[in-house]
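Apart from one protein chain that is not included, each protein chain of the complex appears where it belongs.
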Amino acid sequence: MMTGKESQNPVIVAGGGVAGLTAALDLAAAGRYVELVESAEHLGGRVSELDKIYPGDHCAFCPLWTDIRRVEDHENIRVRLTSRITAVERKPDSIRVTITTEPRYIDESLCVFCGRCREACAADAVRPSWEHASPPSFFIDKTGCTKCGDCVDQCPTGAIDIERPPVEIVLSADDIIWATGFEEVDLTPLPEFGYGTHPDIMTSLEFENWIAEAGVNQGRILRRSNGKEPRNIAFIQCAGARDRRLLPYCSGVCCMHALKQAQWIKRRAPEVGCTIFYTDLRTVGRDYFDYGLRSLRMTTGVDLVRGRPGMIRPLPGGDALALKYENTETQAVEIARFDVVILNGNLAPSQLLPGSEADSPVDLDSQGFVSAGRDGAAPFACGFSREPADIAESVLRASSSAVTLAGRKDGPEP
Amino acid sequence: MAVEVSNNHKQQKATERTPRILVFACKWCGLIGADGAGRKREPLPPNFRVIPVECVGSVEPDAVIRAFADGMDGVIVMGCHLGGCRFNDANHAAFKRLELLRALLEGVGIGRDRLLVTFGTAHEGHQFTDVLRNFTNLIAKKESLDTSWTSSRARMI
Amino acid sequence: MKNITVFLCTCFDEINRVVDYERLCSHLSDDPRVAAVTVSRGLCVSGGAGEIGASVKSGDGRVLIAACSPLARGDQVMRDLERAGVPAFRRHLVDLREGCAWIHGNNPAAATEKALDLLNMGLTALEYKEPSADVTLKIADEVLVIGAGPAGMAAATALARCGVDVRVLERGAQPGGMLGLVSRSYPDNTDPSEKIAAFRDLAASDPRITFHSKVKIISARGYAGNFTVRFTAEGEELQAHAGAVIIATGGRVFPPKGYYRYGEVREVVSQIELEARFRKGPVKKENAVFIQCVGARCEERPYCSTICCPASIKNAMRIMDENENARVWILHRDIMMPGTTLEAYYKKAMERGVRFIRYAESDPPRILGDEAVETVEVRDDITGDRRTIPADLVVLSTPLIAGTDAEAIGDLFGIQRDSYGFFREIYPLHPVETRIDGVYICGSARWPVSSEQAMVQGEAAAMKAAALVGRQTIRASEFSRVPGAKFGHARVNEDTCSGCGNCAAVCSFDAIRLQRRSGEGEFRMVSRVIKVRCKACGNCLSVCPNGSMQMPEMNTKALYGMVGKAFS
Partner (left out) sequence: MKTQQAMIDQAKSLLKKLLEDGEATAVFGLARGMGGVTAPRIFTMPDELDSLVLEPKWPLAKPAMEILRTAPGGYRLAVVCRGCDERALVELIKRNQVDADALVMVGVACSGEQASICLCDRPYPSKLDIGEAAHGVDPFDDPGVKYLLEGDTHTRMGRWERVLKRCVKCYGCRNSCPICVCDPCKLEGEPWVRRGIIPTEILSFHLIRAFHLADTCVACGACQEACPAGIPLVTLQHAMRRALREGFEYEAGLDVNEKTPVLFDFIQAPEKDRPIPDWINTLRD
């Protein structure tokens, strides 16, 4: 099992979130050479965007950061940030993978994080990838950059090169472990949720960023429309999920996500009313049910209403939202007024390759989850690429994929 | 060895000065919060010193006592939230100990509020600033520990 | 002793535009401990770490670096120094950028004062830091798997495929675990006996797997890389020397005694009893009612056992398969079918005509009937109607609870359990790892899971174990919560240790053991640190009454010294 890294093709891990990091670390520990391809400017994936994680109620920063550091320091892992797999071609004994690396314009090995470029940038195109990202470095957002060159003059270390082109490389690889995670699906096609009609109708991830301790509001619960504290907040579960029109499956993580956010709202601003409109409250995992119970039992608890609202609209004047739903206790259709509505459940697997589905190197099911490797081989996919999964399940599946790959006798299956 | 008798109480004059605050910050939460405050270039009163520790578990209560004896007016111990400790539950042990130490400080008249034991996560950089500013204000309102009783260390040297 | 070299980084004038470096330099040059002071513009980009390292490599030289915060580039400079051969006890980083210049930009005089104090504290720390002795361990190349259910067997299979020798200990006679109790697996409706047969073949024929049945564990000791477990297998006493241990002991089904007149009236059975009936032959029932959350999600067991909803749906459909006109109801509180496969399975059941009725915890269904069950009365929580359902079979879905031997196994290996008795992982990001390195948990011993998920977990645990035993040797400092080397390990001064046991009690990693002092007849104890387990959190030295416990890299002298210099 332990072979020299020079004698083998690398394993490519697509995605640098928790699943990808774990898979890369495990394979590297088992002596495989790994290329970790991440499309963002930093490692960490979605978990780095979460303010708190359930059921421990703390940030995932330090274990995540530790894993990122271990990946960066590992001699068997090469990290490629701002990179995507753009093509995969199957050969008899290996696969040929094309990886395109977009420039980040600021060389992370030279950036001392002093922030002068950011001050100099009139277009506000310079930003840190994440507050505690590793490597700690700024990058230039291509879409906002006017190429004025002010930042280049300011940089004391000469780290900025705004003319750098994208780089494309082709690798012979042993196999790919897909861990590309999830994306939010646009909810505007479902008119009843009113997504996009009012700034106080947010998706749950938008809301997480909005109330994050490290975010713009420093943990305060505010309305996006007018910056005032809301009186009440509605969580709409299965918005887009378990719905034949959009996502026929259950996204798995949203019930706990809503309970977590409701609990944090109650802790920070106990007077804000929270109501969760749900179909089934799925609390599957260690301490999850207990955690949910805790938010319901808080002194001023969270209200649960079974059912999916049929209509969400801004009220005339635009300072509140009307929500029409069927009260399952009275069977009456009621209309309630909410200040903020959070839509939960529009999570779908990220597309593996930019391009048509026919290019896909693995079999995808109708929803885009990896169901099997091409030609029926074992699918090396973990995290949300494989099935809706929370953090623990993503990580478990990543290690499981890694051991399957590490234990494979010879190269990819024919 | 010569025995030096000092009458510390009267020698010290009660001058108004900014309080001295010592912060023991866990490297994984408190210190990262401090780091976040630094990145935002939040202006902070310069009357505090941070001692980074690997975990608040290694903040000996004796060291906190020592800090008061060495003329600190307030001590902050910043750890991770309960349940968020990377050393399993080491922070909980530390919090329990320090809670008891606060009872002792209260009993002896120093006052339990001179020792602040707080939680913070890496994401909560703004809280570091808040805590520090407010604690400074709180301590500034109190009489200086130095004027009534403290070690004779400073004077002997 | 003049042995400390100070490097002041200006960070391209970010620091020295506020802090007066000339004053720092003159002050530091006067310090009797400082050998030299160098000001540099950008330590992290100039690649000077190698030179710094070379300059202090010999003798007792130490380096004090004043630069930015560890999270910015400071840590990288430290890592470069580590590579250049400057160990942790010889270097110290002072954060003058984020921790001083950037936050006190409006008060340069005070910032310079503070910088001086911080440097002074750094010098004091460096003065007292000592090296801690590392140990290098040989690693036993076998992995011990306890429990031969789906999780344990999946782990054994994966390990064997990776070329690792495995020893499987099973309490029963054959592998299979709880799979042997069910008639079909969901959602693929396969017969689990095929899987069990495959396990049996593997256990018998794979050259890398040694299978022991009817095992009782007597004792376990050791640490990552070297566990010694004594056990009896079919009465014979044996000993295993393993590099890693995977615990896959599973859970057990909660018996529904005292619920829904179980045991009082006939045809009120538990899910497991129904499975047993299926294995005997077709179950001829026309009106079956499944009741979910029996003894779960209640005050005593406030958790969802995860597997009961899919199990009920599976068995409901099987009753429909075996009886043409059967009507089946599932009385539930929430249908826990997250994800794609399970949600599809749930939909399939609805399409097949399984009726789902939601009841409230406060108003549970009632079983009516004298000798055998006749009807079930339930209030539909959605419509509010009270309904009476004819029933000739009531199936009670009870949760999985911790195994009977969980407590004993937990104590043997020093792993913690949650309030329900399941083994506790160290963190959601590391779900199979426990507080004891080298001991991994998987399957329903960790938390109730389906056989499919248990196998995934078994493989995940196998991955961690394979990575550990795949190496020949490992250093104690590598078992760390910190990337790179460990901060240090605790060290006991055995001459002064009073044996009070505070340190052993407070240790989160079970790394300190009390032993009777050797050689003397008197009743005295002494603490011993298991270096591999120690994670250097420092709790032990905080509770040691007389400082017998120390962490050489950050000992009490250094800490107190820093406290004393904080405002000098």
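Descriptive notes on the structure:
Order as written gives the chain letters A, B and C; numbering starts at 1 within each chain.
The criterion applied here is as follows: a residue touches a chain if its C-beta (ideal position, glycine included) is under 8 Å from a C-beta of that chain, and two chains touch if they have at least 3 such contacts.
Just so you know, these numbers come straight off a predicted model, no measurement behind them.
Taking the complete complex into account, C:Asn502 is the one of C:Ser55, C:Asn315 or C:Asn502 that touches the chain left out.
Among A:Asp26, A:Asp57 or A:Asp280, only A:Asp57 touches the chain that is left out of the view.
For chain B, the residues in touch with the chain missing from this view are 1-6, 9, 61-62, 65-66, 68-69, 81-83, 85, 88-89, 92-93, 96-97, 99-101, 103-111, 118-119, 127, 130-131, 134, 143, 148-153, 156.
The chain not displayed touches chain C at residues 416, 418-419, 424, 496, 498-502, 505-506, 508, 514, 521-525, 543, 545-547, 556-557, 560-561.
Throughout what follows, only the chains that are shown with their structure count from here on.
If you average the Cα atoms of chain A and of chain C, the two centres end up 24 Å apart.
Mean C-alpha position of chain B lies 33 Å from that of chain C.
Mean C-alpha position of chain A lies 38 Å from that of chain B. Across the assembly, chain B contributes residues 32, 35, 39, 86 that each touch 2 or more other chains.
Shown for chain C are the residues that touch two or more other chains, namely 71-72, 427, 481-482.
Chain contact summary for the complex, chain C toward chain B: residues 69-72, 95, 97-99, 102-107, 110-111, 113-114, 117-118, 121, 426-427, 435, 481-482, 487, 506, 508-509, 535-539, 541-543, 551, 554, 556, 559-560, 562-564, 566-567. If you check the complex, the residues on chain A that touch chain C are 1-2, 18, 22, 26, 29-31, 47, 53, 56, 60, 63-64, 66-67, 69-70, 73, 109-110, 112-114, 132, 136, 156-157, 242, 248-252, 280-290, 293, 306, 328-329, 331, 365, 367, 369, 387-393, 395-400, 402-404, 406-409.
On chain B, the positions that touch chain A within their shared complex are 28-29, 32, 35-36, 39, 80-81, 83-84, 86, 121-127.
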